[in-house]
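Pasting a structure below so you can have a look.
In this view, the complex is presented without one of its protein chains, the others remaining in place.
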Amino acid sequence: MSAKNRLGNYFEDFSIGQEIVHATPRTVTEGDVALYTALTGSRFAVGSADAFALGLGFPRSPVDSMLAFNIVFGKTVPDISLNAIANLGYASGRFGQPVYPGDTLSSTSTVIGLKENRDGKTGVVYVNSRGTNQRGEMVLDYCRWVMVRKKDAASPAPAAVVPELPDSVAAADLVVPVDLEIEKYDCALAGSTDLWNDYQVGEQIDHVDGMTIEESEHMMATRLYQNTAKVHFNQHAEKSGRFGRRIVYGGYVISMARSLSFNGLANAFSIAAINAGRHVSPAFAGDTIYAWSSVVDKMALPGRNDLGALRLRTVATKDRPCADFPYKLDDGSYDPSVLLDFDYTVLMPSRA
Amino acid sequence: MSAKNRLGNYFEDFSIGQEIVHATPRTVTEGDVALYTALTGSRFAVGSADAFALGLGFPRSPVDSMLAFNIVFGKTVPDISLNAIANLGYASGRFGQPVYPGDTLSSTSTVIGLKENRDGKTGVVYVNSRGTNQRGEMVLDYCRWVMVRKKDAASPAPAAVVPELPDSVAAADLVVPVDLEIEKYDCALAGSTDLWNDYQVGEQIDHVDGMTIEESEHMMATRLYQNTAKVHFNQHAEKSGRFGRRIVYGGYVISMARSLSFNGLANAFSIAAINAGRHVSPAFAGDTIYAWSSVVDKMALPGRNDLGALRLRTVATKDRPCADFPYKLDDGSYDPSVLLDFDYTVLMPSRA
Partner (left out) sequence: MSAKNRLGNYFEDFSIGQEIVHATPRTVTEGDVALYTALTGSRFAVGSADAFALGLGFPRSPVDSMLAFNIVFGKTVPDISLNAIANLGYASGRFGQPVYPGDTLSSTSTVIGLKENRDGKTGVVYVNSRGTNQRGEMVLDYCRWVMVRKKDAASPAPAAVVPELPDSVAAADLVVPVDLEIEKYDCALAGSTDLWNDYQVGEQIDHVDGMTIEESEHMMATRLYQNTAKVHFNQHAEKSGRFGRRIVYGGYVISMARSLSFNGLANAFSIAAINAGRHVSPAFAGDTIYAWSSVVDKMALPGRNDLGALRLRTVATKDRPCADFPYKLDDGSYDPSVLLDFDYTVLMPSRA
């Protein structure tokens, strides 16, 4: 009688080129959107009001970019990172077709890199994951790499393959909904008159507000995404784990930072790309999340003078207001308050 | 480079007659309704079952009156009360068009009063706020006044304008859906055979049950309403604040009291007016909310013998059952257990 439960894949279970169809397709609904608002406080008008989204040419409010990300990501966990020790990084993330309530999302991954660590007990797995809707259209395509345990330290190391991943997604590769009627954009309803033109490369923005995380909130968010990583849910096991407590799913911290960024980036209505991302430190219930952003780059979009792209770095901290933009120390290490260093590209209306 | 984040308005930023269009219009969905049920335990049948609402002539279940109130209110916070010290009162609140899932709500406010306090550091701002749906129809119109900090104590006091606000909304001013077919009302499904005729002016009703509030619950509710008042969310800042902890949004306490009032007022299916309201004391996570109501007035409705209005006072307490109707002490001050003193008008079916 074979075991029917699943214990997740170990490092030696992965091979270069392996394709994995992830389980549990998911129809996104207005219920998910309401919960996302309740759990993160998101206020971007395009995602909040159908009438506002209609004015821009969307058929209705698209789902928040990070809600789509977290749902697509969640499906990959049972196969990719159930036995992961660390989620090391993201690259080459592109959002495609907007997601609307009623769409059904599925995820697949391809193994694009493998490198055993010197300790012989762990290795790094690189995957390219793709989320698609019920019509097979790409809604999100990204790479991430995780450190995964070996099941047996004696199993031989595979030939090391480390993919070359770009520093950022080029403007020409960003997917912009083609018939967006941005001239109807209402800045009063959006919450800010600052448009693409008003942001300068190098500008730093304190998002001011802080939001304290509770156990219920991060667990509800993480379950909503059907992310099954054990460290987020099981206090009985974690009390004797590395931190003595449950770890907040990193995607929830990204969502919190993105929602806090409304105060200073209210017109950044959509995320177009994830260039890079690092969960610098774990977050725990009781932590108060603050955030600040800097403008890394401004990119005009081919053929569009009503819309531009901003490459941003958003830094989230714990228990540390961001008026002085905490980031790295003189020795290059991160300020101990930093939880997240997230490099991504947003779309924003511009004045002609 | 100008600051892009928003720090809220101070007392001297307001002027009489000023019109403010609040950001973040909001499409109300079935997801919001489910969350409202999960966060408050609301059981009024009209809002719970489409089939029941259809029997009365509604096209489907309207959204709970207090959910509509909290969403309309939430939008006003970033402009009106982000720097408020206290939410002093409500008056002249009228509910208009019922709100249904799919409706998009927007809020605007007019400054109708200003009065600097003697301390020279704060002032009272009176606003008339209006929530409208996507067709521009009024769904809620109310006045509130808040105590707001001055940015600079040296700035001159404006001429004092204190609006005259009525003690209550007259029966003739209540909005009653015109084609309500109340003769089909099913008391068994509604949960009580007590109709408008059965209530007497002066009658007091203990709502019996108590409900304990958790941090996650009040924060989720408050974020669902996109209410950004800092005191509700930021334990890192509040731990050195006035109370050492996060304060529960007063609108959540009203919702809890209204939901508890089902036990004794099950047929009060809709709120038509908010006559007055006072948040007597702050509520905190861990408090158990109890409530009782008294019937302040009974009002026949012009041209209707199937429906009447009851003016109610609902008092919410913390950690204090309400069998003996705790309210004011001999010296006129409130019993220390009282959190909320809420004067409002409900609609209830009547026997012909």
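Should a chain be cited, it is by its letter among A and B, assigned in written order, with residues numbered from 1 in that chain.
By definition in this document, a contact is a pair of C-beta atoms (placed from the backbone, for glycine too) under 8 Å apart; a residue touches a chain by one contact, two chains touch by 3 or more.
Worth saying up front: this structure is predicted, and the values here are computed from it rather than measured.
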* Identified contact with the non-displayed chain, of B:Cys143, B:Ala266 or B:Val346 -> B:Ala266
* Residue of B:Leu7, B:Val161, B:Leu189 or B:Ala300 in touch with the missing chain, whole complex considered -> B:Leu189
* Asked: For subunit A, which residues reach the chain that was dropped from this view?
  -> 1-2, 4-7, 21, 23-27, 29-32, 34-35, 78, 101-102, 104, 106, 134, 214-216, 219-221, 223-224, 226, 228, 230, 233-237, 246
* Touch list for subunit B against the chain that is not drawn -> 29-35, 37-41, 43, 45, 48-52, 61, 188-192, 194, 198-200, 203, 205-212, 214-217, 263-266, 286, 288, 290, 319, 321
